[in-house]
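The other protein chains are all here in position, but one chain of the complex has been omitted.
Up next, chain A:
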Amino acid sequence: MHITDILVTGEPIIYGAMVSMALVGIALFFLLTYFKKWGWLWREWLTTVDHKKIGVMYILSALLMLFRGGVDAMMMRVQLAFPDLGFLNSQHYNEIFTTHGTIMIIFMAMPFLIGLMNIIVPLQIGARDFAFPYLNALSFWSFFFGMALFNISFVIGGSPDAGWTSYTPLSGAAMSPGPGQNFYLMGLQLSGIGTLATGINLMVTILKMRAPGMKLFHMPIFTWSTLVTCFIIVFAFPILTVALALLTIDRIFGSQFFTLTGEGLPMMWANLFWMWGHPEVYIVILPAFGIFSEVIATFAKKRLFGYNVMVWSMIVIALLSFLVWVHHFFTMGAGAFVNSVFSISTMLIAVPTGVKIFNWLATLYKSKIEFTVPMLWSLAFIPSFILGGVTGVMLGMAAADYQFHNSYFLIAHFHYVLIAGTVFACFAGLVFWYPKMFGHKMNERLGKWAFWLFFFGFHVCFFPQYFLGLDGMPRRLFITNVVEWLPLNVISTVGAFGMGLGFIVFVYNVYYSFRYSERETTGDSWNGNGRTLEWATTTPVPYYNFATVPYVDEIDPYVRMKEEGKTTFEESKVKPIHMPSYTGQPFIMMAFLGLASFGLVFEWMYVAVFGLLGGVVMMIRRSFDYDDGYYVPVEEIKRTEKKARGL
């Protein structure tokens, strides 16, 4: 086989990407070698089982993917604003909207939120690590190699081009031959394993490792949102696993699940995909609700209004999320009765969501609001998200949906919920907990610049798209030289670049704050407004998290701890702390499974079998591994705490 059979050729933009990727790779290699950091990379990061470091790696990967998905979006917007320029050809356009959607949902939104959960949830419940730290590392590396596999598709083999929903029969072997669609299937499958494992891991962590006295209804609201999200993950992800596996077997081994021959049923894919896909929407929005609740309560300096109702509304949303999947394809022809049932269940979700909105407003009511950057993101979320939510109810009415379906109205709707909900929450959460992760805050002034640029850019970009949709512009359209659509498309593109600018300022802020921000001296970073246990630890957080775990019997326990002068370091109560050992096994195991997936993508069975065997050997090694971790001696804990607390 010749190299040009595998590499994508003939596209100037992709050549540019290849060259820049090669340059970045060489630069990284050179820097790591020059500063002798290879050992550091292996010892401190690639082998870590520390939930805080794994969380940081998740968030870094997610930011990288936000960049990649963002570049895809910019390219689409340029094409739509200047349709006569010939910037992209139709094939390239198809590939880009496919990778944009897949990356933003699977490799940006989820890992970003899972990264925040990784870092914050154990701190909020008073735990020293996850229930299964080894499994946590395994989850991260399965996500990482899945992401890497999906991302190399555009230079090796060609990207998938059947949309992020990958509907059959278009995505089947007959109509999409070649490796492109296999990249989608194997990349998602590999990272999906990690997501499921994280769901189980966090569930057990939350159910079994809470601080003494902390009942479920004492838990911080972000931890609650994580628990509910994990419930959805555990019951939704196996459906995706099966759907992806069936389509893979269809494509590689010639079965007939979704084919047009052999009495296969292409429409079954849409059902299976959305039976996972709709709960997936709530997997990325419920943690966002949790983050906003924490931020709003902190900067309104009040206990969250209606805590119990907030929890129950999340539980109701989670249950309803499994009962609405048909609304993604009302027009497929399921019939009036079925459409009516799913139309009503869809609209029902607006009720608990509305309850949450009113609770946030009631928390803000008559409070002394502090307008910090995380609070700005949270306040901007409320009205923006309502615009997305209300148009969602419009789409949920089956009869009206026949007009809206597959138009830009839909595109505007889900960007309004996913960006104003999830992306705003990712920024809010990252800025809010940044001092806990890195020991310094992000610069407020630059943060506000990033916020306002992104906020206005977002509305300028997506608000016109509602009207484009109502004017009849369909989604996934490559040629838009219809004169009536052009002005709004140009405005929308301007907004998209505003968002891009906001992102650049945000990333620059990471660098700027690293260089110039004041280092935190207390753990309670936001002017002493912290309410939950993560703020009770010192900054930076010691690797064992809590020297002594406080007794908790209320919501917002840190408020009372501060009043009573209590800390997480009661010298007389310090005992040796049991911690898990670092190990390189998860990295190696997932590298083998990544290789196996790569082999399957190109249908090179020897490579696939070799990778699979390597993975199995690593699992056997794990089974015989009786490493029991180690104990942190009392003296070391006392020394660390005294130094960090300036005692």
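Structural remarks
Quick note on the criterion: a contact is a pair of C-beta atoms (placed from the backbone, for glycine too) under 8 Å apart; a residue touches a chain by one contact, two chains touch by 3 or more; residues count from 1.
Convention: contacts and distances are computed from a predicted model.
Within the choices "ABC transporter substrate-binding protein", "Na+/H+ antiporter subunit A", "Quinol oxidase subunit 3" or "ATP synthase epsilon chain", the name that UniProt assigns to the complex's undisplayed chain is "Quinol oxidase subunit 3". Screening A:Met203, A:Val228 or A:Ile349 for touch with the missing chain picks out A:Met203. The chain that is not drawn here is touched, among residues A:Val234, A:Leu470 or A:Val559, by A:Val234.
For the chain missing from the display, the contacting residue among A:Gly262, A:Gly335 or A:Gly646 is A:Gly262, taking the whole complex into account. Between the chain not shown and the residues A:Tyr93, A:Phe107 or A:Phe132, the one that touches is A:Phe132.
The residue touching the chain not shown here, chosen from A:Leu272, A:Ala380, A:Leu453 or A:Met618, is A:Leu272. Listed for chain A, the residues touching the missing chain in the whole complex are 128-129, 131-132, 196, 199-201, 203-204, 207-209, 234-239, 241-243, 245-246, 249-250, 253-257, 259, 261-265, 268, 272, 275, 578-580, 620, 623-624, 626, 629, 631.
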